[in-house]
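Please see the structure below; I have some questions.
Just one protein chain is left out here, and the rest sit where they should.
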């Protein structure tokens, strides 16, 4: 039942890097509003932004043994994605594992559980998105699996899928869709730039998006406060 | 049922500005411990402080159409206050809407739901107090109302009420009470300044507030650890 | 029932100070994974780190009278630890009490309830770990006790116990164990330093900790993605 | 600030009684999807159903003194609605207060806080909708108000408003709208009865509501599993 | 993007029925502790037990249009499994939809959202497992998909997978594994029956499972209270 899948296909590094300009919200919209992890997954410090290929870990509750196994499967540009088999806020991950991952060029960690050594991780700028911060340690007794499909924070993640994370949260782009979603993200961003400029100049979304007619059709009415 | 009330009376800009020196806790105390929104409403970045007139929005779950309608009703010095008709953490608000509000001189947003583009909002210093951060997008299908009374995070807010928000949370001052609460906030602050100086000099609250006698009456006793 | 125990034995100041180099996670591990408060206790600003002797307060819900009593029992190097007798998120503590504690050399506050004046506390660098931030005020009607054993955020705390708090949370070291836990923390830190260096140089935990054999015994298997 | 308003206008008893046949969901729909309390308000036992005029109480946290004051303001057919001024799960209400209310013909209690003596309340069939069950007692030190407007579980309630509660939760009907909402509830129920019969006979909602065309317009497509 | 997959393969009715004797905990164990939905999914009344093939629905927040579409895809022995695309507690489902499903022989509903008409559903014994009970209604504006893979309460569900639900929660058995898991459940149950008899007769698990030696090896020690 416990297996480590080695060398899964990954998103090309250049493709992943090209996502650097696009936020999680943009990518999520660009791929049709799918792939978002639950909002309780929060970054341990503000301002981090990563995009890389998922190395996935299915892990028992309160037991971080498989993280050590997973490190060996990671390479530069990867993002470790960890999902416990039952809900758990224990601190699976800290500074030492971060040193090990950073030494291999791993970009960051997404874990639906707890993380510790937050001060050290912040200082070394190793970003983590987690469900909790907890100093509580784990044991090393029970196996799990590496690079199998996992459900992490409500989202199905396959090894090699693209993981994009920033202050808004985390979005998963299926590996096969990465190029297409990149194009759509670029297109969306270009369009938003124009809209942004018009909004900053004082134009209204009501006019830019042509909403007034449909609002009236739906029955929206206006009344001066004095009359109310 | 869906209506936009235009040009409601507002708190005078100078009055609102005068609240700049007083924190949410001070104002909340000054008006008799009323008007506080629920503690799950948190700022998206630390250090923001605003005071302005409420433009209120009653909005359907996961549908941000009415925010575009509301923008047009906002003017310089306003604060947008948004309450969904059923609980919802979806990301109703992001950078584009913030650009539009900022262009009109709106001071910030209070929303009992989700907000996204947090990195961009932080960079442009457009403050938001929300129940969640979520990249999840909304649809534009269903109407709501603007400038009607709403219950936001457990507090009744009328359009034109004064909204004060800082790192402690958000407090609502009814428009008609703004001048009086300003006076009381000033008085409270003056008094606290004196107390602060005495406490910093090492005097005890027990003595400054004369609490010892009433504590003894209630039956408080002291015992040395050795005796216990 | 309401009592103030004065002058309980404390951890020696130099012992407490020596803990400055060790994080909460390290100390928690060093004493056998005990003493950790619940993960919902969070610092009001990042980067604070304290270690000092507990002055404990058992306090009624939404009533902060006993905090004023407790201040008098505090001395330099202490940490105030406050536990309500029933769950309560009200803002028991703010800037004035912090001024009073700071004037006495108190290092910080741990409170399983709410805290307010967060902006001011951040500016004066008086650290607080709390369950909530709330501007909601309290009354002064009902007694409690000072320097009695309390359960705070799931952990038993005796007056004079050592309290260590950082970005990861809070751990309690029983007073009698402080010296021993200090030694064990030092030992653990020294060992981790060596491991850290090896991990940063690219060695794997799998090899450093000699895990491969036991993993194989438990049945871990490897399979190339192509074969899967 | 603390006031008891006596003899507020109420909904006519016969009107309230006529709501007995309509569930909370029906009434909520009938009045345009407004007036619903938050879903965390749950009945202490299944199967209760009440409809009566609100006697409202604004009450301090963990202090039930004003409940005793409120009892005197209650009459047959009333429902007591209690909202603490800050969040609190303490057990404000138990068997003795229930005996007192039952003796006056009060139909039940809605409280955004805790309730206790659940076994006794269940046996005497005095229904309570609460946010928590907790044996934790309260003090009697601080005043509040009776029959003022309160926000309870996210909903504004005026004294004399109609309160309807069942296993689905609680809905408030403004007093002035009670007759109209009763008519609309009756109409809705009649219509639903016909639909129910058709659905039970195996007709599809797709056909009864004529949804197929609009679904197709929106772009819904069908595909056999074999083809997918 | 919105699609209805018709006639997906299902688990054989007799296989599903054979699971009637095995509880969710047994099946979950029998298939290696996988497939369990999150513990916040609760039955609306106690004592229900179902096992049937999943018809899955991916549905927008606060919009139940696709449930009407899904009904037509259901047949006798099915279980409807509904997952919103973003978190939502709104009451998507009530008595009328239940009548429609019951008329087709559907066994029950699993929905990671809200349900209403709980009293009526209880009376007609149509079981629902949901995240919330809420009378709040939904709109019918936005499409979703039927019989596509969904993540529901943290678990991946394919159309045609076996859904087993009882008072303990819900477990998913992949369609292809149903026969094997049935065998393993039977075997487990047989073994547990023997163990149960021995435990009821007063034998200890320590002896039945032969745990004493391994406990001693791990270092477990016994001490009489008098000595402690």
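Annotations
Note that the chains take the letters A, B, C, D and E in the order they are written out, and that residue 1 is the start of every chain.
The criterion applied here is as follows: a contact is a pair of C-beta atoms (placed from the backbone, for glycine too) under 8 Å apart; a residue touches a chain by one contact, two chains touch by 3 or more.
Keep in mind that what you see is a predicted model, and the values were worked out from it rather than measured.
Considering the complete complex, the chain that is not shown touches A, C, D, E.
From the options D:96, D:187 or D:226, the residue with contact to the unseen chain in the full assembly is D:96. Against the chain not displayed here, chain E makes contact via residues 23-25, 28-29, 33, 36, 39, 42, 46-47, 49, 166-169, 171, 192, 195-196, 199-202, 204-206, 209, 211, 215, 218-226, 228. Along chain A, the points of touch with the absent chain fall at residues 60-63, 85-90, 134, 136, 139, 141-142. Against the chain not displayed here, chain C makes contact via residues 1, 32-34, 36, 38-39, 85-87, 149, 151, 154-156.
Keep this in mind: only the chains that are shown with their structure count from here on.
In summary, the chains found to touch both chain C and chain E are A, B, D.
Path length between chain A and chain D in the chain contact graph, taken as the least number of steps between touching chains: 2. Mostly differing positions are employed by chain B and chain C in their mutual contact, as under half of the interface residue numbers are shared between these two copies. For the pair chain A and chain C, the distance between mean C-alpha positions equals 30 Å.
Computed centre separation for the pair chain B/chain D is 28 angstrom, with centres defined by C-alpha atoms.
Chain B and chain E, compared by their mean Cα positions, are separated by 42 Å. Annotation for chain A: residues 33, 36, 39 touch two or more other chains. If touching chains are joined by edges, the resulting network of the protein chains shown has some other shape, matching none of path, cycle, star or complete graph.
Chains touching one another form the pairs A-B, A-C, A-E, B-C, B-D, B-E, C-D, D-E.
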